[in-house]
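This report refers to the structure that appears directly beneath it.
Every protein chain of the complex appears in place save one, which is left out.
This part shows subunit A:
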Amino acid sequence: MAGVTLDTVRKVYAGNVEAVKGVSLGIEDGSFCVLVGPSGCGKSTLLRMIAGLETISGGEVKISDRVVNEIEPAERDIAMVFQNYALYPHMSVYDNMAYGLKNRKTPKAEIEKRVNEAARILAIEPYLTRKPRQLSGGQRQRVAMGRAIVRKPQVFLFDEPLSNLDAKLRVQMRVEIKRLQRALGVTSIYVTHDQVEAMTLSDKLVVMSGGQIEQVGTPSEVYRRPETRFVATFIGSPPMNILPGRVEGPGLVSVGGQMIKVTDMREGLTPGSAIEVGLRPEDVQAGTTGTSTLTLDVDFVEELGATQLFHGKVAGAEFVVQASTGQLPSDTRDLTLSIDADNVHLFDPQTTKRLGVA
């Protein structure tokens, strides 16, 4: 087992396109690290550099204290699960899993033992003699994981492994991946653009944008205390509402003339200066029980079964409120919203950084 350390890793493509701009990150031994971000943010490139499938333009990648910049993928003691599974179409499921072991001259009996064990764990024993094309998407995904685990590598790399599956299967496989990683205790790095996958799987969540890390933390840290407006609106569904506001004084801002108390607010902000006020749709209630109130001009309501989404405008800006079904009448036109001072996030309109207590 081993940790992975990245030290100002950069990737520059021909034509001076900088895909990864100096990323430093420490991933502890045995932890599950998820890199999440929109497409083109450099997360897959970063993963491929760790795998050795892309050359590293600058900085260092270490796997268990060994610098691997110049080491071939095969020698890095990693296994990778690809988005399109990348199974060998002409080999049976058994041979697909055994291929890596055969290349490493593992004794035949040992190969058989390991493949059968992996097949048992992943419940693909009945399909060992089949070809990949005879399997469903979920089964192929399992074979791809089986191919990774038989090798007993130090690090698992996952490159959006669930994006080719339908929604229901994705949820099921997500749980299985998590369970498997827990059971094996192998350091894992997982790339996805799906923030739900990122939140549910990770021990360590890394949010990336534009080739840089926006924030690193546990899922709840990132959710509760987003460091930038990008993270605030990327993590959480529906995304956080951002309202234009004004600084009124210590612990006090205003939106469209309505005062809002804030717990987590940096000291020394100039009163009267512009500020962005972030509120999660699920942190806002109807009523007047909280420390401040806002008025929502409701446009329409989306029914999600257990919850309802009220879409409308607050002080001219788009705003969404999530409430349990039945909590609010669906035909409401104007809603008085109650806000708790602990749930207000403030961001600098220029730098987009959080303006919380330092």
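Here is the rule we go by: a residue touches a chain if its C-beta (ideal position, glycine included) is under 8 Å from a C-beta of that chain, and two chains touch if they have at least 3 such contacts; residues count from 1.
Just so it is clear, contacts and distances are computed from a predicted model.
**Q** When you check the chain that is not on display against UniProt, which of "Cytochrome c1", "Cysteine desulfurase", "sn-glycerol-3-phosphate transport system permease protein UgpA" or "LexA repressor" does it turn out to be?
**A** Matching "Cytochrome c1", "Cysteine desulfurase", "sn-glycerol-3-phosphate transport system permease protein UgpA" or "LexA repressor" to the record, the invisible chain is "sn-glycerol-3-phosphate transport system permease protein UgpA".
**Q** Where the complex has a chain not shown, which of A:K11, A:R147, A:K204 or A:H345 is the residue touching it?
**A** Reading the full complex, the residue touching the unseen chain is A:R147.
**Q** Quick one: which of A:N103, A:S237 or A:S273 touches the chain that's been left out?
**A** In the complete complex, the chain left out is touched by residue A:N103.
**Q** Going by the contact rule already stated, which one of A:A2, A:M80 or A:V253 would touch the omitted chain in the full complex?
**A** Of these options, the touching residue for the absent chain is A:M80.
**Q** Since one chain isn't shown, list which residues of subunit A touch it in the complete complex.
**A** 51-53, 72-74, 78-80, 82-84, 86-90, 99-100, 103-104, 131, 133, 147, 151
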